[in-house]
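Below: one structure, written as structure tokens.
Note that one protein chain of the assembly has been removed; the remaining protein chains are unaltered in position.
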Amino acid sequence: MEKRATFSNLWLAAAFIAPQMLLIFTFFYWPTGEALYWAVSLEAPFGGSNEWVGWLNFQTVFSDPKYWDSVRVSLLFALSSTALSLGIAVLLALFVDRRLAGHQVYKFTFFLPYALAAPAVGLAFRFIFSPDAGFVSAVNRIWPGLWNPAFNGNDAFIMIVLAQAWMMVGYNFIFFLAALQSIPRTVSEAGAMDGAGVLRRMWDIQLPLITPTLFFLIVINITDSFVNSFGIVDITTGGGPARATEVMVYKIYFDGFRGKDYSLAAAQSIVLMLLIIALTFIQFRFIERRVHYS
Amino acid sequence: MVERNPILDTFTHALLIISLIALLIPFWIVFVAASHDFHTVNQVPMPLWPGSHFFENISTAWVQGNFSRVMLNSMIVAVGVTGGKILIASLSAFSIVYFNYRLRTLMFWLIFITLMLPLEVRIVPTYAVAADVLRPYREILNLFGLSIGLPEWNMLNSYSGLILPLIATATGTFLYRQFFLTVPDELTEAAKMDGSGPIRFFLEVLLPLSKTNMAALATIMFVWSWNQYLWPLLIITDQAHYATATMQLQKVVPGPVFGDPPIWNIAMASNLIVLTPPVLVTILLQRWFVRGLISTDK
């Protein structure tokens, strides 16, 4: 879409866009480019310029089983938290959209968790799911040792998935509800005239019509789970126990800043970037085209 | 619509009420835990009703976490990011939409691409740039054989280091671009007929028209920047002066698995202090927040 009426003062145009371009060059393009460079080079041991090593860093990364563990954990974390929170959110949105008495209340409370910082959510969940205090510890009273995220990797993983899903439910809910409300009411009414009951209309009409939103949210949620996972994991489990919750961003942080190995961290960053770009690409290229109606 | 569905209606109400409770219960638990003394909070099962030590815990947490200082820091960062973002986003969107130059499609895509990669995935090299902001330019000059001695500008342990990299994304630019595109051409033409130049048009027509967008963007950016965690954690080592509120959460987290029992009541009180500003903002400005969420869509 283009404007018919534009201004012609090019110096002004340049001046207006310059701050944005300077910022994204300095803090986005240069670092991203540098990550690429670091990923294919190694710092010379006695200072001086870096040495070109090609795929070596990637080979080191890929041959490390711990790296594959972090990939597996990240993907599992992304998929399970996304599925859980999208599932709950779409259910809630469909039923809130029935507009029974009180639906306004839900509209304005369901998104509250999204306002919290990831580490705040992590801290709250760490307490709630703590094995020897808090809320869930009561189950250990009945079945001693049943729940202990500090020792049991599965428990820890379940905890961070729940934390992430809880945080994202409200966000997803808002998008689903907006999508549902943008379906013309007459389409639903036509469904009712055709004899479709409430649940049938949800399944046959409303759900298919919000699939674009669903796919958009899948990408956003997965990206967000990569990003947010740091705050949650850092506070709740520190990647443990026994690396059961070491997600990719956490490992990059560890290798880069604790281990001071920029080249390895950069190589891992590149893989993560490619993953996210691929996801975005899939959304734009394939999914959006297939499920768009006019 | 005439619809008789007593069973489904009951189910709907039950589902929504149970979900509401489930979604809000973590808030309640944090609050309850923050209101008991050290002994009570570690009981199993924990009490589900608030105790009487709330203000005591909050003030202990406040002092321990140096919150007088860090809340101010967080506020400076949040306001700085929000204001900076609005300024830069509106200007660049104006340039892209309202001026016709050959490079504008390129500019558009350059900005667009930044949407894809959040700060967290390019954290290592961004950190390196923040340590010496002018290095990219020095290296470019070197490439052309010019050795002009640009000074070293270290952004670690500074407000500008906390703020500027967070502004370097496209979120707001897109919101503004979308909005500008909906402004009818006739309005620009009328302004031109009235003798208004681009700056006057921007200040007196576009900005006032985009007030709602600005409010939405501001709410969203405030909450987002307040909640930043990894970036401040990395670049702030001078914790006494520049720590932000979310960073303090790491300090109240109980240490390794063994050792002293964690002081949950103070930890939860700290948590409550940290989460209050963004929660307040979203509740008070919920209209803008929801609108911002939907229209920025990252």
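Residue numbering begins at 1 within each chain, and the chains themselves are lettered A and B in the order written.
Going forward, a residue touches a chain if its C-beta (ideal position, glycine included) is under 8 Å from a C-beta of that chain, and two chains touch if they have at least 3 such contacts.
Note that in this section contacts and distances are computed from a predicted model.
This figure omits one chain of the complex; the name its UniProt record holds, of "3-isopropylmalate dehydratase large subunit", "sn-glycerol-3-phosphate ABC transporter ATP-binding protein UgpC", "Oxygen tolerance" or "Na+/H+ antiporter subunit E", is "sn-glycerol-3-phosphate ABC transporter ATP-binding protein UgpC".
The hidden chain makes contact, of the residues B:4, B:39, B:102 or B:211, with B:4. The residue from A:102, A:208 or A:259 that touches the chain not shown here is A:208.
Screening A:15, A:105 or A:187 for touch with the missing chain picks out A:187.
Mapped onto subunit A, contacts with the missing chain fall at residues 184, 186-187, 189-197, 200, 204-205, 208-209, 293-294. In the full complex, subunit B makes contact with the omitted chain through residues 1-4.
The rule is short, and it goes like this: only the chains that are shown with their structure count from here on.
One inter-chain figure worth recording: subunit A and subunit B are separated by 16 Å, centre to centre, where each centre is the mean of the chain's CA atoms. In the complex of the two chains, the subunit A residues touching subunit B come out as 1, 3-10, 12-14, 16-17, 19-21, 23-32, 34-35, 38, 88, 91-92, 95-96, 98, 100, 102-103, 105-106, 108-128, 130, 132-135, 137-138, 140-141, 150-151, 166, 169-171, 174-175, 178, 189, 192, 197-199, 216, 220, 223, 226-227, 230-231, 234-235, 249, 252-253, 256-257, 262, 265-266, 269, 272-273, 276-277, 280.
Touching subunit A in their complex are the following residues of subunit B: 1, 3, 5, 8-9, 12-13, 15-16, 19-20, 23-24, 26-27, 29-30, 33, 41-46, 87-89, 91-92, 94-101, 104, 107, 110-111, 114, 116-118, 120-130, 133, 136, 164-165, 167-170, 173, 181, 185, 188-189, 192, 197-199, 201, 223, 226-230, 234, 246, 249-250, 252-253, 257, 261-262, 264, 267-268, 271, 274-275, 278-279, 281-283, 286, 289-290, 293-294, 297-298.
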